[in-house]
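Every protein chain of the complex appears in place save one, which is left out.
Coming up: chain A.
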Amino acid sequence: MSRNDSKYFSTTKKGEIPELKEELNSQYKDKRKDAVKKVIAAMTVGKDVSSLFTDVVNCMQTENLELKKLVYLYLINYAKSQPDLAILAVNTFVKDSQDPNPLIRALAVRTMGCIRVDKITEYLCDPLQRCLKDDDPYVRKTAAICVAKLYDINAELVEDRGFLESLKDLISDNNPMVVANAVAALAEIQENSSKPIFEITSHTLSKLLTALNECTEWGQVFILDALSRYKAADAREAENIVERVTPRLQHANCAVVLSAVKMILQQMELISSTDVVRNLCKKMAPPLVTLLSAEPEIQYVALRNINLIVQRRPTILAHEIKVFFCKYNDPIYVKMEKLEIMIKLASDRNIDQVLLEFKEYATEVDVDFVRKAVRAIGRCAIKLERAAERCISVLLELIKIKVNYVVQEAIIVIKDIFRRYPNTYESIIATLCESLDTLDEPEAKASMIWIIGEYAERIDNADELLESFLETFPEEPAQVQLQLLTATVKLFLKKPTEGPQHMIQVVLNNATVETDNPDLRDRAYIYWRLLSTDPEAAKDVVLAEKPVITDDSNQLDSSLLDELLANIATLSSVYHKPPDAFVTRVVSSAQRTEDEDYAEGSEVGYSESHPSDGPVSPSAARQAPASSAPVATSPPAAPVPDLLGDLIGMDNNSIVPLDQPVTPTGPPLPVLLPASTGQGLQISAQLTRRDGQVFYSLLFENNSQIPLDGFMIQFNKNTFGLAAAGPLQVPLLQPGTSARTLLPMVMFQNMSQGPPSSLLQVAVKNNQQPVWYFNDKMSLHTFFTEDGKMERATFLETWRSLPDSNEVSKDFPNLVIGSVEATLEHLAASNLFFIAKRKNANQDVFYFSTEIPRGMPFLIELTTVVGNPGVKCAAKTPNPEMSGLLFEAIETLLRG
């Protein structure tokens, strides 16, 4: 027998609001109650019922608890939009907070804390003060949390009114739930404050550990999480703590178990006795395994955490690898994580079993999972030297099944195995060559070509094999072109016969004059120069011995691991990112280094200007800046320096010494920090894309009187989360010299909230000067990925599946498309892929697709009359808020 509340949703008549208004003011209790329910139902489905504020608040003075709760719920939602009217409710709140019924007292305080209106907050203090000292524990536990709410609204008020002291007193309360909530509130306040507010002494520690036994399951989580920050004084204390926490491992609540594990791991760092540590590891294993029988979502969280735990303490689960075997019906995200852990736990002892499993997975249906399984075999081969041969034989078996993506994936990992164990397994090359013509993925192709080039001397028909690829050279993706170039050079150096000689001419020609990919061109010129100058030197360079690789993929750096382990069970442990990387918080702090100050400081301004408005807000599209500022353009075909011009003619007279540093060439970079502001240091920089990666190309010119060194760079949070992937490498800059560098960048490291913006704030410092800040603009086309090309059918389907509200358009009255062919080529080089073209009256309509990382596609329609000014650009995308940036990018590309 359930009630039938659904009727409240079904009023869709016109004049609904006036009707509700009338009902709310009815003289009958039941009618009023029903009306409030209808209002709440309307609120739930997203209708604006804020105009009924006064009428609803009038119903607040009631003896009926159910009705009162509904009115309170309404207030929480709308008080902010009607702050002046909210004051009407204050009297009732204050009265309710003194009601003889503790449930009503608590309800009043709880609700007041949720209403973030200054006028209400002012009146909250007195009731809160009373409630913190209430006789009833239910009221006290509610008041404890309310202090945290108030601190979030007005920290000063909390400090001034002495609520923090009252809260600390509650830690000694005789009711465990009050204690737990007080701990949670204090921990949260501490996290948002730089002052020491909640310091855990050994006295509080033992008090809280005792409370642990009596708390509800959630209370145990609050306490364990708060205590995990405690640093034990010595090993003995740590052992004591651990002893009192270990019983929690048997709790049925997964959150309690994970928090207990976190705390034990923290304390274990201090314990030196290997026996104790071994014993603890033994105790932690079973509960961790048990987490894998929970709901799949919880399993996922557990697996992400186990991944971290086994990196620090590999012994814990060394014997439990079987529990990570994938079940047929496991959701894909569970399977993927299990696979990752299986690789981590694979050892000489269990590798046979593991390989059998991987082989089984490689025949499953889900393509991504199959690929990962094949890759896993390769990673095991690289990790376990003694098992490498068995791994390879499994890979060969898989290649024989001739499932296309399995073969391609296998070839990619075999290339890595060759790198790891040179001159060991080359006998299998012949088998690999059989699958040559089925390869269609760039990475697999590039890997195969690398293998052919590397072992050209052992493959009889290496030249034929490479030649078959050469025919399609101009159409190949950059990755494959680069490999082809290198492989052909290797072949030529190893077999300097007529065939290869002819091939090298073709390749070098293709890779220099007939390409506008600067990377390919640069590399080709270098080879050309090397070959024409000193073939022996070329051999030393191209055929040099390569450093042996190890499997360090997915291994976290030790300090990061420490931080993540301290955050077990939280989001940070699931993302494998430190909390700062995805949480934006406003913390006031006195001591901080200059660099951090910069990053944090401007972040504060950022988040304040767009409070709680994620970058996904649809209104953001309107705010996107117009592209009037001079945007750094992508490089047009680089002017070939004279020197190289000579080399094209193989003019050996103008040879440059090889040791001269080869600097990345390209058009001049826009000056971002003029020498006049930088005390003589001038910085020009621009984002570029090469080989599918984003680089920050920088030019430092020292026009000052002193040598500068110790350059460092930092990026503020930005829309795409761009950050440096490595340290900035700039040599000592003598006065009057300059240095150019390419800084590899990673995306999605420090994302900012707020609407998408092209603003990139950069800070550069060196040992001699103050920190320099300058702003750059990110062009969206730098992020267009190489694999953004869509099939026509997919394009049409995607276009149709996106609602019309996702379509945005813009006119560029001054743009002219002169030559269609040149434009298409130019756009394709920037990863804006041509899909189709049609004629509409005298206009030409072109369709393009592109994508930025994390699978955000853009479908673009350009309408123009060729040769005449005026281009209309329409775009459909799941992320219309990015459209401002997109139009900027398109304009830039079409102008270039």
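In this text, a residue touches a chain if its C-beta (ideal position, glycine included) is under 8 Å from a C-beta of that chain, and two chains touch if they have at least 3 such contacts; residues count from 1.
The rule we apply is simple: contacts and distances are computed from a predicted model.
Think of the chain that is not pictured: of "Vacuolar protein sorting-associated protein 16 homolog", "UBC core domain-containing protein", "MHD domain-containing protein" or "Large ribosomal subunit protein uL29m", UniProt labels it "MHD domain-containing protein". Which of A:35, A:751, A:808 or A:852 touches the hidden chain is settled by the complete complex: it is A:751. Within the whole complex, the absent chain has one touching residue among A:300, A:473 or A:527, and that is A:300. Only one of the listed residues, A:535, A:680 or A:878, touches the absent chain: A:878.
Of the options A:152, A:443 or A:786, the residue whose C-beta touches the omitted chain is A:152. The missing chain, though absent from the display, is touched by one residue of A:167, A:187, A:832 or A:890; that residue is A:187. Here the missing chain is touched by one residue of A:403, A:432, A:448 or A:889, and it is A:403.
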